[in-house]
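A single protein chain has been omitted from the complex, and every remaining protein chain is retained in its original position.
Moving on to chain A:
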Amino acid sequence: METPREITFLQAAAVLISTIIGVGVLSLPVIAVKAVDTGAPLLTFIGTMIALFSLGILAALGKRFPRKSIIHYSEDILGVWIGRVGSVAIIFFFAVLSALTAREFGEVVVTAVLRNTPLEVTVIVMLALAAISCRNDLSTFSYIHLFYLPFILAPGLLIVALSLQNAELINLQPIAPVHKGHWFYGSLTIAALFQGSFIVTMIIPSMRHPARTSIACVLAIIVSGGLYLLIVIASVAIFGAEETKMLIWPTLELARMTSLPANVLERLDILFLAVWVTAVFTTLFSTYYFTIHSLSNLLRLRDHKMFSLFLLPIVFVLAMVPQNVMDTYRFILTIGLYGLIITIGYPAVLLIIAILRKKREDQHDREHAQKTP
């Protein structure tokens, strides 16, 4: 089970950033504003901190087991069978997450852009794209992420910067309306948008220097959380809290009312959607890859390629479960929230038990690894 250690620290950060930034950016402001009105930027910050905390847990686990993925070390910590139950839950959750990502993507495309194209077609095209790309190994996987990263970040920042000409500071005040809203629930919902970062558990065993995982995590959270924060600030400052609540995809709306100076491009939504398709693809690519990679880890298979197409129909059917757009969002929010049990709760339990049982990767194993580079 020795995987080549060739993922660099920067690649790991890139994978995390482009996995986190995904389909959720479109509805992020409305989720945050619905919870706490003008406190949305602060809430996003808190959610980001929760995500950082959860990544901290995963990094600590990764430090204890630098050569194993969560699928393997959970068996060491909890015992084989309980560990396997946990792994099955993780795999299933990520299959659902992939399905919902594809579905949300489809809903946006059918509503706003390609109104005659059937939803099934957009969803299946996206899933097929991910499935085909998943036939690569982890090192190519991280190269693809690193390659797309600037294309996701730069236009996102450009749109935020340009749209700010319509911003009104008064819309952002009061910054902390503490006595109202659902701060706890809201911050967890925001943290749920960072769940894709769980794939760090898959990357650590292939990292060149597993010890640098935590720096990669912090960098990833700063960049992705920073972009999230900017998007929330921009849409609240421009639309105001009340108007944001009425928009199903505030970020898309932001791009629609922003134009490049001197009318080079009258609407930036086409540019934005192109970026966003890339962002969705990288997210879907990660979650799908994680699903099949973990599945093959669980079954002790050498290669995960066979699952890439095998899983496609299952994920597709899962994506078709919600009956309408409102349903889709209810699913996404609920599943995202419960998913936190898997992506934060479960690793926390693992870490605590690992510390209590003094479980580390076998000393002998480590020496062995050092001898044979």
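One rule holds in what follows: a contact is a pair of C-beta atoms (placed from the backbone, for glycine too) under 8 Å apart; a residue touches a chain by one contact, two chains touch by 3 or more; residues count from 1.
FYI, contacts and distances are computed from a predicted model.
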As a check of understanding, state which of "ATP-binding cassette domain-containing protein", "Cytochrome aa3 subunit 2", "Germination protein, GerC family" or "Fasciclin domain-containing protein" is the UniProt name of the chain not shown. "Germination protein, GerC family"
With respect to the chain omitted from the figure, which of A:Val85, A:Leu114 or A:Ala211 is a touching residue? A:Leu114
Contact partner of the left-out chain, one of A:Phe239, A:Phe307, A:Tyr329 or A:Tyr346: A:Phe239
Absent chain, residues of chain A that touch it: 38, 111-118, 121, 166, 170-174, 177, 179-180, 238-240, 242-243, 245-246, 253, 256-257, 259, 267
